[in-house]
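Notes follow once the structure below has been shown.
Apart from one protein chain that is not included, each protein chain of the complex appears where it belongs.
Now for chain A:
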Amino acid sequence: MNSIWNKTIPAGGKWSGTIGKGKLVKFTALGKGANLSTIMYHANQLTERYNMPDTLKAQHTSHLTKGHVLMSDNGRVLTSIVEDSLGWHDSISGYTSRKETDEKYGITTYQELRNNWLRSGEENFAVELVRNGLGVRDLVPVLNLFSKVFCDKNGDMHYVEDHCYEGATVTLRTEMDTLFIFSNTPNPLDLRNEYSSVPIQIEVFDAEPVKDDDVCVNFRPENKRAFENTWEYHTLLSDSKSVVLK
């Protein structure tokens, strides 16, 4: 199947844009140790956004993989994880700041290095939020695609260095028109000395209609109800198919 659009985000890069509902968004790590910090907003109602606590507690999980859905603060599904070669994506470790980036990798400047200076998640997000009419007040916990951070029994957080291999993929399906903001910057808990960002390829495909036996819809009863809330929204907006909330 040929993609209808593709883009490679270079190491340290950023991208934002709206991807309409019913698309597959496939991410491929073009090197090992990738981390793509991601925030999602409902493109038609920007105060509705990905909500980490609602997503985690509804699915009784602290990590994200195939079958899980990414819920908004309005109880709806923004996107679902329909394919995943890694088994774990991080939801609790946030994005890098300018200060941390300078402290960890040394101070770099545009004046000295031109476009090879080391970008931070904080600045990448600030720029793309403002570009889309939002601001830093709209920052919420991000999803870190390709990273694994686990908590031991005392609650201490641990980044797993060799989790993401070159060629690892994860695919999201958009269930609503979604504004994505990406910052391709290292995981804040990645303790390696070198700036570990690698390029990430994004390909978009048309998705098949969601079927009754869909893995994400049927993953848990909670997921089904979140999908029903989403379908209700689309019914009221334009779809003619009626939805019964059970």
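Going forward, a contact is a pair of C-beta atoms (placed from the backbone, for glycine too) under 8 Å apart; a residue touches a chain by one contact, two chains touch by 3 or more; residues count from 1.
By definition in this document, contacts and distances are computed from a predicted model.
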Record-based protein name (UniProt) of the chain missing from this complex, from "Electron transfer flavoprotein subunit beta", "Urea amidolyase associated protein UAAP2", "YciI family protein" or "Carbohydrate ABC transporter permease"
"Urea amidolyase associated protein UAAP2"
Give the residue, chosen from A:130, A:157 or A:237, that touches the chain omitted from the document.
A:157
Given A:9, A:40 or A:71, the correct residue touching the omitted chain is A:71
Of A:114, A:137 or A:211, which residue touches the hidden chain?
A:137
If the hidden chain were put back, which residues of chain A would touch it?
47, 51-54, 56-58, 60-63, 71, 73-76, 88, 92-94, 97, 99, 135-142, 150-157, 188-189, 222, 225-226, 228-229, 245-246
